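Just dropping this structure here.
Missing here: one protein chain of the complex. Every other protein chain is in place.
As written, the chains take the letters A, B and C, and residue 1 is the first residue of each chain.
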């Protein structure tokens, strides 16, 4: 059985390695989250917002041209159609409702690609709550449209200027902010990372993805299970949502796609499952990229949402135990797939998402296999990158 | 009874005022469109793509904060959640299926805000068909993200450099292109404008909007009809979709919101129903802005999608007959509403759409009235405009 | 018989019809252009009513129209200019424009005015045949005006016969499925089309338009129809020429070559 234990571990990974200053907040969450999740009134409010505000269920789309090319039955789970343009909002809806039940008055968040920041700013506007989002200076540059959106939504975007000035550092800053403002503030983490109960809590909020996949596949293929489920992994929230109801169905292959940047061994990569070793990052025991001395390595990926040196403890466990297969995809492959998918199916994916598609060139499968790829987000935020590199990839 | 007659007229408006060179194409369409629309196989394919690719039904969202402020029950029809970010794709899906049935090999389109261009480029990628989109030079500048998206999708964007270099001129160029390439080419018009059968055909494709509204309102309010239905009108396709099933329900008030630019009487406006007179534009007898000598006036609106000197013949008829009420909204009001809605509901609307919301400040209604506003598109394409004007509207 | 009908009664071959945009290059060039064309020996003149959105025209004609409007050209002004030109020449005149212009002037008033200033025919490319028949035919015919409709390679035989029945002057035969000024050479497909139409033995004479720009293309057109219509090429000649008179005489000379001034 794959699942989280009562101490907050998936196998050897997980836990809550946090300074005492955060203990009351994290404890409060830990004690409350399952009860709130299982509460009927909460479920009603959560489900209604997912339907009427987010636009769920998101379609499961049979990509016929892609399927023909790859001699498989490829379905795309259209999280790009969620309000704000990615799966991230499933989680922020859940957390904002939880924060309200915990009587929190202020919201903070970190963001990499800006999608989680936008999704957080969005639910804060919806609930009329003030919102501060930390974002690495480099990411502020490369995801400018999302910075603009957060501003439109009334959130304050604070640059993280330390370290690699990307997602890892934004997370550090958000945690520091929380330490400095423990009362009345809820920290909406954007992926299945952080101290317990975050990984499990975020996974539950995202589990609506595979919940829908099951009945959608049943309708379309006559079976609720795909042969293969593919998702990109930054922290791992869209992957967690994609895998959730299949974790203990061993016949469903789970593919976790990481960013190899310039190449796994180039020194500029974010392929955590290959380059990572056991350690602690952002309060959780997991796999992470680090020096032999335990210093966290600054990762690299062209994609801000995958540019993170760790993965969520669930994924560390899935990969270490062999339950999931990890695939590393370079900047180059991801870029090529962006243009390819845009032309083949009329869908411009987020750069993060493009990585998931490139897995099709890496994995083995039987002709006709039912493959679901989580189309985690749309590419509007990355248009500058796509256009800048256009000539390199199109001739 | 409001509807189109067999000659293609809504009352005195409509018809097909086209040069002979287009006659075979338009005739072919006219003869085929109703049959195709009523064909079961077509409906199945159309409905399936709307569901699995576009993401329909789009939610009908009860905007609780807005409702409280305005002392009404305000529902937002979330066309912004459609794939590509606006209602335009409902029509392009319909037309591409029709084009395939007519054995067309090439697609052309005009675009103002770029949403129709993106929606056309998208369905062309989906079907593997070459696509050329005409777009005014000014619109290419102010809607740069959509130009980038069309390029990503493999479409060629051709600048229209004549006249006001906006939507009207892009439409001229597209029509000229069609005249030059009548065989094998289908022209996907983006609104309920153009020669018969376009206005009726596009309205049918968009009618899915009010079709959904009816059962969604029934579910939420116990009645299928709102008291008031509001939509912005550029050419009028999102409005046509919003009104469609209510056209002959006189108790449903229909509000058509036009762009007043710098003010209806400023000389820089696109408020066709106020400033327009009977005439012919793009093949259709309707209301349009023109000089006493019959020269078409160059319109102005900050919003590229409403910057058009005509309206569809259905709307000309609705307004001339008193069935619909026209409201004119300035650039300023629309901009204010953009920021307001973003903060109030966590939804950044397209600039076109913001105009629809501003109608709330213009119309009279009873407390508690059920008001549906068509949230026709999302604002990602307009972020540059919003950020440039940010300080002017936020202090 | 109006002047157009008289022309075709007198002459069935090598008809040269030249189009120009009124008020271009300069507002007051309309009358001089008409007179120069008459002097140069063209058979028929098509006076373009400048329009803001000339859908059926190519870029050259559109630009000339935009310039003419900017010059201050209006319908009233144009009627005055034509009336004045008519004092000095009996050459057949056709007005070409878009139906919106006619609507705004008032259809009846427009037709009467056209007649009054001495114009003989009309080309209104976006006026539907159906509307013409239903609403305007009687009035126009009672005024003795000729309306010319367009046919293209795609126009069905049935429709061509209908148009032939409605036309009382000449039929405007679009040479290929392209707007004015778009193509350079005459192709086999076009020749087949010309032959097909000839074989139909229509009542009305036919002039071939769109893409006629040189002596050679004009000659070819004359082989397959009663003559041809030149537009964009002449506008360019006016644009690039020294003055209206010189440019016109030179242009028509080049088109006709041996026939220069033959009718003078």
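Everything that follows uses one rule, which is that contacts are C-beta pairs under 8 Å (C-beta built on N, C-alpha and C of every residue); 3 or more make two chains touch, one makes a residue touch a chain.
What you see is a predicted model; the values in this text were computed from it and never measured.
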Contacts of the hidden chain among displayed chains: A
Chain not shown: contacting residue from A:103, A:180 or A:388: A:180
Residue, one of A:56, A:88 or A:168, that touches the chain absent here: A:168
Residues in chain A touching the chain absent from view: 7, 15-21, 23-24, 162-163, 168, 172, 175-176, 179-183, 277-283, 290, 292-296
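In this text, only the chains that are shown with their structure count from here on.
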Residual chain groupings, excluding chain B and keeping positions: A | C
Middle chain, criterion being Cα centroid separation: B
Centroid comparison with chain C (C-alpha atoms), farthest chain: A
Centroid spacing, where centroids are CA-atom means, of chain B and chain C in whole angstrom: 37
Whole-Å gap separating chain A and chain C, where each centre is the average of the chain's CA atoms: 67
